[in-house]
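Following: one structure in structure tokens, then a few remarks.
Every protein chain but one is kept in place in this view of the complex.
Here is chain A:
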Amino acid sequence: MGAAKPGARPRVAVHKLSSCDGCQLAFLDLGEDLVRLAELVDFVHFAEAGPVDPDAEVDIAFVEGSIATPDEVARIKRIRANSRYLVPIGACATSGGIQALRNLHDGEKWLAEVYPSPEYVESLATSTGIADNVDVDYELWGCPVNGRQVLAAVRALLWGVDPVPEQDKVCMECKRAGNVCVLVSRGTPCLGPVTVTGCGALCPAFGRDCYGCYGPAENPNTEALGRRFRGLGLLPEEVARRFHFIHSHREPLRSAGRRWREDRGADDP
């Protein structure tokens, strides 16, 4: 890649913010490929795997996790300043993740309600994605991302090409895999029609609904799908909950869920 000096190995960091550690496993579960990858790049910061140097300058910084504390706001700015490419990985880093459900409510109140001494805890009232806080170069969606995604991204960035983002909806993947559609055949409220592929349509292949863990696809028709769910007998509040789960802070899921919730005239949960 352009930034790397000839002969020098590209420097890579893997940072963790508010998250479950699951997306780092896309690296740690690579096995042989991880060993090979470590021969091609220098992991200069990857605390879970060993090296700790959070302020090192790197060619690629992968970031797992959302911005949920004042300290994380400061950290992501430093990471941005030190990185040539900044690549958020996973739902938390791209949209605030499941913990962004607090954004739909009074986050401060939640904290105070459930914590005996909230003053001990430094936490923002919201959980947001990296791109809501600093510029990013490329995003990998998914809760969790998988090894195929991170390897493809590393490969593309190292060769100086832009990675090609997924665009299909899970439904397309379903058709290719020959899955029986759970929405059509069983009336199960499946989010596949508005969710971007990347997972390989895992849930429908298991005969269950997609719950949207890869995030919204391009131009998803949330309106029509919501009405379809309503037609299947879901209450407006239940339709809202479908949209507000793993990627509740990401448009257009956020507004879609909001509209259904307002229809019901209640705000909680």
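To be clear about the criterion, a residue touches a chain if its C-beta (ideal position, glycine included) is under 8 Å from a C-beta of that chain, and two chains touch if they have at least 3 such contacts; residues count from 1.
Going forward, contacts and distances are computed from a predicted model.
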item: Protein that the absent chain corresponds to, by UniProt name, given "Cytochrome c oxidase subunit 1", "Ni/Fe hydrogenase subunit alpha", "Protein meaA" or "ABC transporter permease"; value: "Ni/Fe hydrogenase subunit alpha"
item: Contact residue for the chain not shown (choose from A:V52, A:A74, A:V180 or A:A224); value: A:V52
item: Interface with the undisplayed chain - residues on chain A; value: 16-26, 28-29, 31-32, 34-35, 38, 43, 46-52, 54, 68-69, 71-72, 97-99, 101-102, 110-111, 113-117, 120-123, 127, 143-144, 146, 199, 202-203, 205-208, 211, 213, 238, 241, 245-246, 268-269
